[in-house]
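Note that one protein chain is taken out, while the other chains of the complex remain in position.
The letters A and B name the chains in turn, as written, and every chain counts its residues from 1.
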Amino acid sequence: MTLWDTLGDGYTRRALTEAVLVGLLCGAVGVHVVLRRLSFLTVALTHATFPGVVLAELLGAPLVLGSAVFGLAVVAVVALVAGARGGSGGALPTAEPGGRGGRDVSSVTGVVLSGGFALGVALMSAQEGFSKDLAAFLVGSILTVGVPDLLVTAVTAAVVLGLLAALRKELLLGAFDPTALAAGGYPARRLDLVVLVALELTVVTTVPAVGTIMAIALVVGPAATARLWCARTGPMTALAMALGAFAGVVGLAVSAQWDVAAGGAIVLVVSAFFTGSLLLAPWLRGSARPALAAGQRG
Amino acid sequence: MSPSSATGADALVLADATVAYGRVAALERVSGRVPAGRTVALIGPNGAGKSTLIKAILGLVPVVSGAITVLGQAPAKARREVGYVPQADTLDADFPVSVAQVVLMGRYRRIGWVRRPGAEDRAVAAAALDTVGLAHRAKERFGTLSGGQRQRVLLARAIAASPRLLLLDEPFNGVDAVSQDALLAALAKLTAGGTAVVISTHDLALAHLACDDVCLLNRHQFAFGPPAATLTPELLRATYGGAAVELGAHGVLVARP
Partner (left out) sequence: MSASLGTLLTVPFERPYLTRALIELLLLGGVAGIVGVFVLLRRLAFLADALTHTVFPGVVIGFLVSGQHGIFPGALVIGCLTATLFTGLAATRRVAEDATLAILLTGFFAVGVVLVSRRSSYTSDLTAFLFGRVLTVSDGDIVTTAVVTGAVVVLLAALRKELLLVAFDPQAAQAAGYRVIALDLALNLSIALVVVAAVRAVGTVLVIALIVVPAAAARLLSDRLLVVTVLAAVFGMASGWIGLLVSYQVSVDHGIRLATGATVVLVLVAGYLLALAATAARARSRRTAPDALAGSATRPALAGEATGPAAPSAPEAPARAAPRGPVR
């Protein structure tokens, strides 16, 4: 049974709508994540909001509220202990230093990520139904989103996209040359925090619906893919949003066709787009200015 | 140098200023005056506090005693009319931004929050880019330019804001001769228009050539005055701690930073 066949069903339509909304939102935010090297922080945010979700469920509160509170706490802790910039992200070895000693961004992020998640697991294991909820948290259940979830996503998307659009030139300058931003008299740290808060809002609203893994993939994947094709942030943002939405739709189709987990399918589609672009983009753009390729350090 | 007659014409006044990060004094008791249209070179070895002084003039590092007055105001208030040109290699060369966009960044403060750049902004940016001789590279990605060309673009960015005081942090480091000439030509145009310029540099010959005054620094000030009076072997030796090299009758030409 293909996706097309089930379009009449409410749950399919809702899943599609959610996938498109989430794809647009995450794609736009993802551009900032990629340019400011905040990918590790995104992973930490998705994991550390888990205890919030568990607590919310225990208390009968809306899941989004629980994850929002913990999400803000994560942002605050990392910003306080390590500073409001991503640094080198603690990814692969680079010569760019971040902070010092046990307080550098990647270590603090690692601590927050594992501590937060462990807290959630501990809380969860203390009650029944451990396994089932955990799976839902990690991989989401986009096929069971309800209208309230859609509304939350839509409102968040409107707010975040509006904010990013309004501040786009200041945020661009801040990502490119933070000293010039400060020298120009802008409140640089507060602008950095705007990005972190936008990311946090995106994560907390999408994780309960689509799970942590998919949230990360949709935030980072389309934007990183767009980066391989575009040399300007404007087109990059547009392409990232389009890819995000498209990956959601294709993933759902794949999931319906081959009876695999929807979340997993969507993530695999994102990875496929990225890997394909890694291989094709330099070749297809090679005839144009070769220096436009992503990895060259001038 | 005779003190300028009217303080109102001074773009920058340093009055016995001491600048510190936390408890550590980075630079002590610096004094001097930069009138409009004049150029001052900050000279000293690495770690002497040149960058720190520039950041203090921008209001980014606190002044713990004495005073720094920029265009007649406190540093933080004067930022709109102060231009800053950092070293180009501190920036990410992969960033997806064009040369024209970088220059346009200099106009953001004037454009204001939320609003988009308009035709006038683009025209000013284009003119600034032309001043540094790179109008033909406007649409290319910033990272595709050479180091010296990137430095020129950053100068254009500062010029686009029509500053009355311009601060450059080691702009000639690793810059090729063509770009160096272009930078100097652009700076000359600016000073002719009344902008005061402060350049930190190691290049003594350049200071001799292009600057009206020199400030010798190494955690505190050793001299402030015209190049002929300040770029003397004794003073340079004192500033650099004995590492200067003498060449020729006109005094030193090279100092080991």
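As a convention for this text, contacts are C-beta pairs under 8 Å (C-beta built on N, C-alpha and C of every residue); 3 or more make two chains touch, one makes a residue touch a chain.
Since the structure is predicted, the reported quantities are computational estimates derived from the model, not experimental observations.
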| item | value |
| --- | --- |
| Contact residue for the chain not shown (choose from A:73, A:121 or A:242) | A:121 |
| Absent-chain interface as seen on chain A, which is shown | 33-34, 37-40, 42-43, 81, 86, 88-104, 106-111, 113-115, 117-119, 121-122, 125-126, 130-132, 134-135, 138-139, 213-214, 216-217, 220-221, 223-224, 227-228, 259-261, 263-265, 267-268, 270-271, 274-275, 278, 293-295, 297 |
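Basically, only the chains that are shown with their structure count from here on.
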| item | value |
| --- | --- |
| Partner chain A, residues of chain B touching it in the complex | 58, 60, 76, 79-80, 82, 84, 86, 90-98, 101-102, 105, 108-109, 111, 113-114, 116-117, 140-141, 143-147, 150, 157 |
| Chain A to chain B touching residues, read off their complex | 35, 166-167, 169-170, 172-173, 175-177, 179-180, 182-186, 227, 230-233, 236, 289, 291-292, 294-298 |
